[in-house]
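For this depiction, one protein chain was excluded, whereas all remaining protein chains were kept in their positions.
Labels for the chains are A and B, by order of writing; each one numbers its residues from 1.
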Amino acid sequence: MNEGKGRFDIMELIKKVLFTDFVKGLVITFGYNVSMDSVITVKYPDEEKWIPYRRFRGLHTLNRTADGRELCVACELCSKACPTRCITVIPMEDNTGRGISDRVAKVWKVDLVRCLFCGYCEDACPTRAVRLGREYELACFDRNCAVKNREELLRPQPVPEEMSGGVVAKARLRTTPDGIEVVADLSETRKRRV
Amino acid sequence: MEQLFFYIFAFAAVISAILVISVRNPVHSAFFLIVTFMQVAAIFILLRSPFLAAVQVFVYVGAVMVLFLFAVLVLDMGKETMKEHLHGQSIPAGVMAVILFLLMCYMVVKGRIVANPGSYGEAALVNNTEVIGRELYTRFIYPFEIVSLILLVALVGAIALVMQSKGKEQGK
Partner (left out) sequence: MPDTATILTVIAIVVKVVIATMVIFSLPLPLTWIERKVAGHIQVRLGPWRVGPHGLLQPVADTIKLLFKEDIVPAKADKFLFWLAPLMAMVPAFAVFAAIPIGDTVMVPIINQEIALYIADMNVGILYILAIGGLGIYGIILGGWASNSKYALLGGLRSSAQMISYEIAISFAAIGVVMMSNSLSLVEIVRSQNHGIFSWNFFYLPVGPVWFAIFFIGSLAEINRIPFDLPEDEGTLSSGYITEYSGMKFSFFMLAEYVAMVSVSILAVIMFFGGWNSPFPFTIGLPSILADLLALIWFFGKVCFFIYLFMWLRFTLPRYRYDHLMVIGWKILIPLSLVTLLVTGFMRIIG
């Protein structure tokens, strides 16, 4: 093994005989094994939950103005821009002040089974009504519940817009009739260990 | 009690030995050969020679048969199982086998297979291994060394043959 060097390296041989490289590796892994602080696992459903950054692209949200009027004008640009054709928009006439114009969405639904969370709808929206939010627990038991419609998407977000995210929050697992959900307590957060 | 066990082991050994030569699949043959070796080892234990039994298992079952299987595994099974191995010699071979069997029967009946009991009694056999070791390295030193030498020659010969053919390949 030492032909390349031309001379016999006695230190190398001693190191090999005493398994120094092995011992070095073993010491490192033993350090990890005994120190509990080095664990980087996020105890997700039981005790903790990851709050994503604002840039995260999760479930769609439909937004309102500060005085509570819907921003969506049902222009259908989002559904045109969608590469997977997962957004359905049916406009209607409404002058009661529900939206910011007389044209509002009668139906605005997104099929999450097809959606690829690319964010094109967000870019296409002229009034910034559609945003991809920070909700990521989208698993459910049948296909129907993967279609989210206007009423659901108009609800306020569990993680407020002001919060910059990127932290692990205390959470608890809650069983509801529709399934299980992890409720985060946003007041108690910690940085993620790397 | 001991006789009963002897008959069990002997019966199993004979049955599996017959299966070794009668099953078509080489891997099954190898498997039954392992079984045969194990039964023989068990008979060695009945004969108060645990060392020989352990060595039988260790060498034949543990090493030789593994090598055997290693070679058999790389065979193309489909062809091997279908092939007629006797090439039309079955009738003369059968006749020879019957003659050999009769010969052996004659020798068993007429001959004297009771060996003289050795100079070692029951007590000495407790330290079976030491007895064997001492005998091998004193009384049987020449046969022992000659056997070792033959094995060494075989080893060197095998390596020499392989290296020769390898050298030729590289020469081309």
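Please note the rule applied: contacts are C-beta pairs under 8 Å (C-beta built on N, C-alpha and C of every residue); 3 or more make two chains touch, one makes a residue touch a chain.
Small disclaimer: the values here were computed from a predicted structure and weren't measured.
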{"item": "Which displayed chains the unshown chain touches", "value": "A, B"}
{"item": "Interface with the unshown chain - residue positions in chain B", "value": "25, 27-28, 31, 34, 50-51, 54-55, 57-58, 61-63, 65-67, 69-70, 73-74, 126-129"}
{"item": "Contact footprint on chain A, counting only the chain that is left out", "value": "19, 22, 25-26, 28-30, 32-34, 36, 38-41, 43, 46"}
